[in-house]
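Shown here: the complex without one of its protein chains, the others still in place.
Every chain is named by a letter (A and B) in the order it is written, and numbering of its residues begins at 1.
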Amino acid sequence: MTFIDHSLSVPSPHSITDPALAGKTNTMVLNMGPHHPSTHGVLRLVVELDGETVVNVAPDVGFLHTGIEKNMEFKTYQQAVVMTDRTDYLAPLSNNLSYVLAVEKLMGVEIPERPTVARVLLVELQRISSHLVWLSSHALDLAAMSVFLYGFREREQILDIFEMVSGARMMTSYFRVGGLAYDLPSDFLPTVKALLDIMPSRIDEYESLLTNNIIWQERTMGVGAIDSAAAIQYGLTGPGLRATGVAWDLRKDMPYCGYETYDFNVPIAKNGDIYDRYLVRMAEMRESVSIARQAWQRLTDMGPGVFQTSNRKVAPPPKSEITHSMESLIHHFKLWTEGFKPPRGDALAAIESPRGELATYIVSDGGPKPYRVHMRAPSFINLQSLPHMAKGQLMADLVALIASLDPVLGEVDR
Amino acid sequence: MGIETKAGDMGVVTTSLETMVNWGRTNAMWPLLFGLACCAIEMMGAQGSNYDLSRFGMEINRASPRQADLIIVAGRVSRKMAPVIRRLYDQMSNPKWVIAMGDCASCGGVFNNYAIVQGVDEVIPVDVYVAGCPPRPEALIDGIMQLHSKVERMKLDGSLRERAPIHV
Partner (left out) sequence: MDNATVIERLQAEFGDKIGPVSSMLSGEATINVPREQIVAVAQFLRDDSALAYNFLENLCGVDYLGRQPRFEVVYHLLSHANRHRVCLKVGITEKDIHVPTLTGLWQTANYQEREAYDMFGIIFDGHPALERILMPDDWSGFPQRKDVPLGYEEVAFSNTEAQISARKPFAEE
């Protein structure tokens, strides 16, 4: 049996601190976090240093563990959508989508075209807003504060759109099992068009600040490189994997929500260092604008219509129907008191979130509440590649590395 | 009446020491760079240019607790994180204030389970609770302004804080 060398394995904090406490003295063990300016949330790193060079680093996670998976077992399927918003809090709509697709596979529900296209449009806007936060905080960590202010300017416009459709800027819970929560408002399409028209020029602006900036290049080129074989070993997905040259994007390779009908490219890079991950994400923002534009065109051509499935056992009937249809009243009653009950079995739905492959695995025991929900969180898994990328780098590069991996601690710890 | 005409000429204003000190404390309150979860992103949004926090003197977040006056607990506090928060709070020098931002910091929020401390007031005493999940940047600014009005009411009699918390 061929086994990979265990010295490549992901260290745990104790595997670094225990030998140090036992008297191994040639390296210095430093604690970074959980409260630190640059750790993107409450991430603790135990760093073993030889002078300024990182010999080994072990992430210590769990400071934001919320028990979301267990908590979802005590809520009905529709109520549990609210909990999924709060895992990857930079892309709540992506989490909603992954969970909702899994439940829809469990129930065997077909979603009509209009809500599916609306889902694609909103998820791509969510991707842009998530990448803007990544860009802003990455630049802020490397002391380019203007980019933070510029990025949040566009993000406010996107959040205004989310507030327009759902009432909440961030934790929208807008995707429900069966379609959308409410219908799209009348000024949704013009507002989205206005945003999509200015977005490419804004992305050009960010690129003009950073891409050919000599300081940015010196800090990111050649730093933290990982090759594609190691990336697949460590389970790295998303822009990190595409920066190593593997053209794997779930939207293209295992499409969902009709992505096979949209025309877009998957940007990849060669070296797998921080600069390449930056380039891949910037190119992804442009691709998202293009997909969103196509979805916008389809929504405009379709005109007004339904926003959820007509299967009344899953999605509630409109209030106007309840007053004169006994069946609708009974469906409403059953949905609100008990919730729908999927058949026994399990299902997995994987989507391409801004951080990588986000999969939700649900086990149903035939009751109205999920028996087990597990979220395969990309940030949690991507974090395992950090020690490999950080070996031999300087301490300051570690900050840039974490930013380029783009972990969201809510997703890491759930 | 008499004193204002005299003061206007000479450029001298009289006030009480308390007012002066409290004015200084409110107008340049430096928050500790402390974001835990989703509320931290709204806090960052509040610091961005749309809802500018630097008009309250808060554009710099101090990373070291010894240099910060205010800790905005933005996000859910897990059991593993609670001792860390207590340690940071103890390291801050007086006078210090606490804003519990969001539902999770105020009362545990959506997460009523084994892993989340049901309100950061079980760990550190709180001055202002800002409700919301996450609270809009405007709600956070309202909380900050309420905190400022609370600080302006503080007395210089040895007790450093006005105790009763404010719910926004």
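For this structure, a couple of remarks:
In the analysis below, a contact is a pair of C-beta atoms (placed from the backbone, for glycine too) under 8 Å apart; a residue touches a chain by one contact, two chains touch by 3 or more.
As the structure is a computational prediction, the values presented were derived from the model and not from experiment.
Taking the complete complex into account, the chain left out of view touches A, B.
The residue from A:Val57, A:Val81 or A:Ala102 that touches the chain not shown here is A:Ala102.
Taking the whole complex into account, chain B touches the unshown chain at residues 79-80, 86, 108, 112-115, 118-119, 121-125, 161.
Listed by residue number, the positions of chain A touching the unshown chain are 1-4, 6, 8-12, 14-15, 61-62, 65, 67, 69-71, 74, 102, 105-106, 108, 232-235, 246, 248, 253-254, 342-343, 345-350, 357, 359, 361, 363-364, 371-372, 374, 376, 380-381, 383-384, 413-414.
Operating definition for what follows: only the chains that are shown with their structure count from here on.
Taking each chain's centre as the mean of its C-alpha atoms, chain A lies 31 Å from chain B. Across the complex, chain B meets chain A through its residues 33-38, 40-42, 44-45, 48-50, 61, 63, 75-76, 78-81, 84, 88, 110-116, 133-134, 136.
Chain A contributes residues 34-37, 41-42, 62-68, 70-71, 82-83, 86, 89-90, 133, 136-137, 148-149, 152-153, 155-156, 159, 169-171, 409-410, 413 to its touches with chain B in the complex.
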